[in-house]
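One protein chain is absent from this view; the other protein chains keep their places.
Now for subunit A:
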Amino acid sequence: MTPATDTDTTSYDAHFKVWRGDLDGGDLEDFTVEVNEGEVVLDIIHRLQATQVPDLAVRWNCKAGKCGSCSAEINGRPRLLCMTRMSTFERTDVITVTPLRAFPVVRDLVTDVGFNYEKAREIPSFVAPQELGPGEYRMQQEDVGRSQEFRKCIECFLCQDTCHVVRDHEENKPAFAGPRFLMRIAELDMHPLDAAESEGLDRKTTAQDDHGLGYCNITKCCTEVCPEGIKITDNALIPLKERAADRKYDPLVWLGNVIRRRS
């Protein structure tokens, strides 16, 4: 490794603190590691594995911000390791990398994100309309536009990690689906062909009653960390809260629906 201190050179040595450990304990360990022009934090973690700590555990896959595997916390902020450019830091910065702090740690930078898969299973899936067969689905672009934004989700679970409802309160995990899966409910409820209501499933009500929508206090951290730039709070969670209010807290809407059904 060639140390580089001159700021005109494209290569330099950076000071990293990386959390190492497992369920039995761990600590931040200091490393000095080479950084080259154009690299991202995941490159540096890989260089650490290659040159200093071959047993450093890190989950990664596509290195293109599309698989959602390399979620971690960099300087205390939930980020994708592969989408965090080293050029966003000063050369003198100490860069701290830890695993996601909302989920049980497995080893080093790897956490057990099984909570999210449990929550995913709790969301009733798309209900196909009975009158349409395979290949007969027709939808207008303006009707699917809203849901399409949510389909950009890469399931990196950074929004789940940063959400204080579960990050700071483990006891809320059974009751709260988290922003990613409330967004999934919004996506299905806005889907023009979802026939859940005809099957007796009211997603607006169950979002509040079964999936913990009321826990969300719309502080927008999910939106801040989303690497896909999905406006989770404004376009999914708040519209879903308004839809739940239609069902549960608005007597005028309730009355209107009753009258419409009778006529």
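Quick note on the criterion: a residue touches a chain if its C-beta (ideal position, glycine included) is under 8 Å from a C-beta of that chain, and two chains touch if they have at least 3 such contacts; residues count from 1.
Everything below uses one rule, namely that contacts and distances are computed from a predicted model.
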Original post:
Hey, which one's the missing chain according to UniProt: "ATP synthase subunit b", "Branched-chain amino acid ABC transporter permease", "Anti-sigma factor antagonist" or "Integral membrane protein"?
Top reply: "Integral membrane protein"
Subject >> Chain not shown: contacting residue from A:E37, A:D112 or A:E199 >> reply: A:D112
**OP:** Just name the one of A:R85, A:R121 or A:H169 that touches the chain not displayed here.
**Re:** A:H169
**OP:** Could you tell which one of A:A177, A:M190 or A:I230 touches the chain left off the display?
**Re:** A:M190
**OP:** Can you list, in ascending order, the subunit A residues touching the missing chain?
**Re:** 19, 21-23, 25-28, 57, 73, 75-78, 93, 96, 98-99, 101-107, 110-112, 114, 118, 140, 142-143, 145, 161-162, 164-165, 167-174, 190, 192, 212, 214-221, 224-225, 234, 238-239, 241-246, 248-250
